[in-house]
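One protein chain omitted, others in place.
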Amino acid sequence: MPVHRVKLFAGLREAAGTDLFEWEAPAGATVADLRAELTRRFPQTAALAARSFAAVDREYAVDTRVLSEGAEIAFIPPVSGGA
Amino acid sequence: MPVHRVKLFAGLREAAGTDLFEWEAPAGATVADLRAELTRRFPQTAALAARSFAAVDREYAVDTRVLSEGAEIAFIPPVSGGA
Amino acid sequence: MIELTHDPIDPAAVLAAVSSPRAGAVVLFLGTTRAWTDGRETTTLDYECYPEMAGRALSDLQGQARERWPLEGLSIVHRLGRVDPGEASVAIAVSSAHRDAAFEAGKWLIDTLKESVPIWKKENWADGAVEWVHPETPASLPPSAEGPRS
Partner (left out) sequence: MIELTHDPIDPAAVLAAVSSPRAGAVVLFLGTTRAWTDGRETTTLDYECYPEMAGRALSDLQGQARERWPLEGLSIVHRLGRVDPGEASVAIAVSSAHRDAAFEAGKWLIDTLKESVPIWKKENWADGAVEWVHPETPASLPPSAEGPRS
């Protein structure tokens, strides 16, 4: 099974206590499955994870997107640059 | 009869060949009368004078405005500041 | 800061003039004349104004903008005399708690300045021609006037 390494940032990183989490995902796992796994592993991220978007290979990805092996994956909590 | 001293600027000044013209106006003369007099005195200003606004005491004035003695009067050809 | 000046405009000074601890947004506009217009080259520009009225008109614009938007700082500087193409002839800076007000006020100020403030530009063309710029006028009096032209 592919192992995904997922980057976490800002409040999501602090809630999880790590800037990277790994998940040995079943084939066909989606962004939505990954979010569920993040929340299961780090329950204190639940509220913010629900409001976060995934990025796959540095682009925002929809929740139905299937994770492919070797892709660069991150969770992007609501952004606050620009002021 | 009151003597009005009228300031001219930019293309209007160059067309008239002077930055100031004086007019001994009949009582009750208006901005419109002043424009007619300007055009009569300096026919080469006619086209631009028709497109110019009058200013009385440093504010734009309508054509029906009656000129009062001692007011500061100017003709303002279309402006082109700001770039 | 409201200024009609023969000196080059320093954008840093215009920005500094609107700096405020209560501002979250600053918008600066710089207006310049391009060297080339439809294949014709401008070598220099000359700006003149009706000084007493232009100063008053700029102050009026400042007051009207402050009535319409919650601004912290507002600054308008316009060049007079000889200006080279590419140099800023006008700078407008506004600061506000929020950016919508700053963008709207900045846009309104330059639009209204161009319509109503008695400043004129003379183009000195490379082919030797000299030309005062007097754009087609709107049918009604500029905003600061007492009413529609009869």
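For reference, chains read A, B and C in written order, and residue numbers begin at 1 within each chain.
In the analysis below, a residue touches a chain if its C-beta (ideal position, glycine included) is under 8 Å from a C-beta of that chain, and two chains touch if they have at least 3 such contacts.
Not measured: the values here are computed from a predicted model.
Enquirer: Kindly note down the residues of subunit A that lie in touch with the hidden chain.
Expert: 7, 9-11, 14, 32, 48, 51, 53, 55, 58-65, 72, 74, 76-83
Enquirer: For subunit C, which residues touch the unseen chain?
Expert: 11-12, 15, 19, 21-36, 85-86, 88, 97, 99, 102-103, 106-107, 110
Following the convention adopted for this analysis, only the chains that are shown with their structure count from here on.
Enquirer: If you tally contacting C-beta pairs for every chain pair, which pair wins?
Expert: Result: the chain pair B-C has the most contacts.
Enquirer: Using the average of all C-alpha atoms in each chain as its centre, how far is it in Å between subunit A and subunit B?
Expert: The answer is 72 Å.
Enquirer: Between subunit A and subunit C, what's the gap in Å when you average each chain's C-alpha atoms?
Expert: The answer is 49 Å.
Enquirer: At which residue positions does subunit B touch at least two other chains?
Expert: none
Enquirer: Identify all positions of subunit C at which a residue touches two or more other chains, and write them in rising order.
Expert: Correct list: empty.
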